[in-house]
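Omission of a single protein chain aside, the complex is shown with its protein chains in their original locations.
Letters A, B and C mark the chains as written, and numbering starts fresh at 1 in each.
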Amino acid sequence: MTVRVQTAAFDMGAELNAFSEGLEAGAVVSFTGLVRDAGRMVAMEIEHYPAMTERAITAIVQEATARWSLERALVIHRHGRLMVGEPIMMVATAARHRAGAFQAAEFLMDYLKSRAPFWKKEIGAEGEVWVEAKASDEDALTRW
Amino acid sequence: MTVRVQTAAFDMGAELNAFSEGLEAGAVVSFTGLVRDAGRMVAMEIEHYPAMTERAITAIVQEATARWSLERALVIHRHGRLMVGEPIMMVATAARHRAGAFQAAEFLMDYLKSRAPFWKKEIGAEGEVWVEAKASDEDALTRW
Amino acid sequence: MIDILYFAWVRERIGLPRERVQTDAATVADLVAELRGREERYALAFADTSALRVAVDQDLADFDAPLAGVREVAFFPPMTGG
Partner (left out) sequence: MIDILYFAWVRERIGLPRERVQTDAATVADLVAELRGREERYALAFADTSALRVAVDQDLADFDAPLAGVREVAFFPPMTGG
């Protein structure tokens, strides 16, 4: 299990290859979130709660690992200032079969969205606005 | 949309990076299937139906692209002789939001498993055996 | 004339990957009945059609699909891609 919280950009392809090296599992799922250009946005600023972040993510990853018997799991999440098109975060899961790898990755994403202490702010030419949590993200948790 | 059917190995990380280059979408999901060591297996032989394969996969990818408004979709599937640990195939999807990217990738996998003309044979020290289709894979299609 | 293709264990049981046959079979099922009558190896390969899948001109089809105008029929076990 690897959990990294960092300001630095990362190479999602290199991460996926390193994650898959020497696996016994047959199924690897990855999710990468990129800064999407939502209109006049020029950058995204991500704030987090350092003392809590790794601990909260680690607990989520441990739960997913146990529940879907993952051979490996990876979460990378950035904070600080990010440009449009840059990767924000990445999740990878490795399991014996595809259903477990997919479900674990979706579970991790749903929990990271609403339970990991990150807050996104969109920086536009005309000002800044905090991204509001979506009811659909909170609802997504009820399926687990 | 990219569909590739090939004998050559591929670098999943390089593929994921190329796939994500310049995307406007915010969510990228990838699935990679690896040759899993199912006991005394030494290799996997994958047969396919050349005249039908690309056409069948293309139809599946077009359906997924329309249904989940994908910005991009990628399917790579190998045939021929593969060693344990090697990637067999890869799917990648890019959508505005994570739910669409995940669903499209799972849909593509479910259809590739049961509707694309590939047949796997496990080559072991003591003989060869055709992989049998699983009822669970056929059942998985009913959810779409 | 129709090209008939065999894949995976169907190919192995029949002992060849493809052949061209002259047939008046109206449907895939009629063609299967004709092939079964040829030799033991065909009878074995087609013993249980519920274990087989068929593609007509490279599209998945049912065993009652008509063969009029068809150029290629392929028989194989359920697919195991992905």
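One rule holds in what follows: contacts are C-beta pairs under 8 Å (C-beta built on N, C-alpha and C of every residue); 3 or more make two chains touch, one makes a residue touch a chain.
No experiment lies behind these values; they were computed from the predicted model shown.
Asker: In the complete complex, the chain left out here touches which of the visible ones?
Answerer: Contacts of the unshown chain, counting the full complex: A.
Asker: Identify the residue among A:12, A:74 or A:112 that touches the chain left out of the display.
Answerer: A:112
Asker: With the missing chain put back, which residues of chain A would touch it? List them for me.
Answerer: 33, 47, 49, 51-52, 55-56, 77, 88-89, 109, 112-121, 130-133, 138
Simple rule for what comes next: only the chains that are shown with their structure count from here on.
Asker: Taking the mean of the CA coordinates per chain, how far is chain A from chain B in Å?
Answerer: Computed value for the inter-centroid distance: 23 Å.
Asker: Please tell me the distance, in whole Å, between the geometric centres of chain A and chain C computed from their C-alpha atoms.
Answerer: Going by mean C-alpha positions, chain A sits 48 Å from chain C.
Asker: With chain centres taken as the means of their Cα atoms, state the distance from chain B to chain C in Å.
Answerer: Each chain reduced to its C-alpha mean, chain B and chain C end up 26 Å apart.
Asker: Show the residues in chain B shared as contacts by 2 or more other chains, in ascending order.
Answerer: In chain B, the residues touching two or more other chains are 33, 109.
Asker: Mind pulling the chain C residues that touch 2 or more other chains?
Answerer: Chain C, residues with two or more chain partners: 82.
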